[in-house]
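Just one protein chain is left out here, and the rest sit where they should.
Chains: A and B, in written order; residue numbering restarts at 1 for each.
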Amino acid sequence: MADGRGTIRRRAGLRLWLAGGWLALLALAAILAPWIAPADPLAQDLLGGRLPPIWVRGADPQYLLGTDSLGRDVLSRILWGARIALIVAALAGTATALIGATLGLLAGFLRGWVDLLISRLIDIWMAFPPVLFSILLIAVTGPGLGPIILAIVVIDWTRFARVVRAEAMAQGAMDYVASARVAGRGRIGTMLREILPNVVPTIVVLLTLEMGISVIVEAILSFVNLSISTDQPTWGGMIAEGRTSIHQAWWVLVFPLIALFLTVLSFSQLGEGLKDRFDPVLR
Amino acid sequence: MRLIRQILLRMLTTAVTLIGVAVIVFVVIRVVPGNPIAMMLPPGATDEDVLRLTALYGLDKSLPQQFLIWAGGVLHGDFGTSITSRQPVLALVLDRLPATLELSIMALVIAVLIGGVVALTGTRSRDSGIEAAIDIGNGIALSIPDFLWGLILILLFGVLLPVFNISGRITPSLPLNFVTNFYLFESILRGRPDLWLDLISHMFLPSLALAIPLSAIIGQVLKQSLKETMHLDYVTLSRTKGYGENHVILREALPNAILPTLTLVGVQFTFLIGGTVIIERLFSYEGLGNLAIDAVINRDLPLIQGIVILFAVIFTAVNLVVDLLYAVLNPRLRHG
Partner (left out) sequence: MSFLTIRNLSAELKGHGVPLLRRVSLQVAAGEVRGLVGESGAGKSMIGKAILGILPRAVAITGGEILLDGVDLLQLPPAQRRRRIGASAALIPQDPLTALNPSRRIGGQITDRLVDILGWQRARAEARARELLAEVQIAEPERVLRSYPHELSGGMRQRILIASAFAAEPRLIVADEPTTALDVTVQKQILKLIQAMQARHGTALLFVTHDLGVVSKVCQKLSVLYAGMVVEDTEVRPFFAGPKHAYSAALLAATPKYTDPAASLQPVPEAVIEAVRREVADADRRAGHG
């Protein structure tokens, strides 16, 4: 047994490092985009449209990863796109976590009619097709960073609420909570001082996973042309463009897709890795 | 008695859920800035025309009034009229539903097949390198959503190795004299391989994209459940009777390991159906999801409303079927 656990922990450790490494690199690239991007991500070069990446014949060495149909530099657009991806991940993830976890905590700890109400709301939400719902919301609010974050919070708060509610219920049933109550602590005090610290690891794991989901949702919205305004480079927007010219210029789709893939994978592996770390059975 | 009460309770919560969905969509889409009526009229239309049409669609009444009128219609099977195509919403939606159902069911079948094989292989070679490899594969398949799998599949099997179609539901030049809109089922029943092969060539990649995450979940959960079952006494007893590993896994462990997997697959299948929206867009597949996105972009309020409600109905129906299946498969519930 000891060996098996060692292997799992070593593997989890490697996974954490790889995922964290990619995300750190990405964050750095996003921050430094204005300085390290070789070209203006919006600058069009009508004579240099659909130039392949430099290792393919017919490339222009000025454009490392080639250009799209309007002659914009793919590498620069990916670097600038990382900014939006990460901003959305951080803001939308955190906002969703705050709202979802609060509702879940209230439902799971207070029980009674609060729980009834929130549980019913969760049921209703689970009956919505999430992608369609987010598209609908953006269509209503109009594109922009704020609306995207709002849409993500609105469609995804149940992820946190469901899990935190269940955890809070389980914790609430334990002896230490009863003894805290006996010791004269109020309901809200007990919730914040006794229950919350115990569900924080779960929230952190979910938050990490939610960041990956946010990146995807943003890409999906960009893909259907409903994200941030069109003059900002986003990975989803690049993918939408790449999809239409897939037979003429594969690189326009492939590079942002790789960036998106690695980022989403990293967030989820980070989350899973953290889950293993927090799980007392594996520790 | 207990059963009847449970069924009633179930119907009640289902009704509350559906009404809740209807109310929320109703409110959300009526906050839309900009007048959808103005958009559908030709440029030379007068204000009077706009008012007349607004009244025709009932958009001049108060929100609760509008909702009651709409809900009254729904009870009579009338979901209103699409603003863009001016056809009954119900007809439009039912027209597209079969395409989406076929896609979802094909995805489910693929997911169960892949997930089942993965779980059984993993159980057979448990605690070995093969199982570790399966775990890593499952982990990756699980963390990448269907949208990205769709793009990857388009690149791999649409461009790099163009063996499948990546756009549409069927080649339009084929003789399309279908009676129903269940093209795939119909062409299989009628024994028309020319048609169903073409359909599958179009549906394979989008359904695989939908299936991959679910197959990983099935693979993971079923494998775990099987592994736990393999330690139980009745499995060991069956080994002493002379049975080999395959028989023990399939006949003794699997039936008992499936139950815990089933509930989870039910919930995940509703996620899969939700995923058809973007996957249909990605593969230009003419189903409900594609229709929905068009409806949102065109601000076709009655149509959006109808489609969202239909999705909600499908989701609740799937959950109901799963609960029934659970009861049927569980001997403890079946025989008092």
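Here, contacts are C-beta pairs under 8 Å (C-beta built on N, C-alpha and C of every residue); 3 or more make two chains touch, one makes a residue touch a chain.
These figures come from a predicted structure and were not determined experimentally.
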Item to check | Among shown chains, those touching the left-out chain | outcome: B
Checklist outcome for this item: Where B:L189, B:L232 or B:L324 are the choices, the one touching the absent chain is B:L232
Checklist outcome for this item: Touch with the missing chain holds, among B:Y57, B:F182 or B:Y243, for B:Y243
Next on the checklist: Which parts of subunit B face the unshown chain closely enough to count as touching?
Outcome noted: 127, 232-244, 247, 252, 255-256, 329, 331-332, 335
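We adopt the following convention: only the chains that are shown with their structure count from here on.
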Item to check | Touching residues on subunit B, where the partner in the complex is subunit A | outcome: 13, 16-18, 20-21, 24-25, 28-29, 31-33, 127, 132, 139-140, 142-145, 147-148, 151-152, 154-155, 158-159, 267, 270-271, 273-275, 277-278, 281-282, 289, 292-293, 296-297, 299, 304, 307-308, 311-312, 315-316
Checklist entry - Which part of subunit A faces subunit B closely enough to touch in the complex? => result 4, 7, 120-121, 123-124, 126-133, 135-137, 139-140, 142, 212-213, 216, 219-220, 223-224, 239, 243, 246-247, 250, 253-254, 257, 260-261, 264-265, 267-269, 272
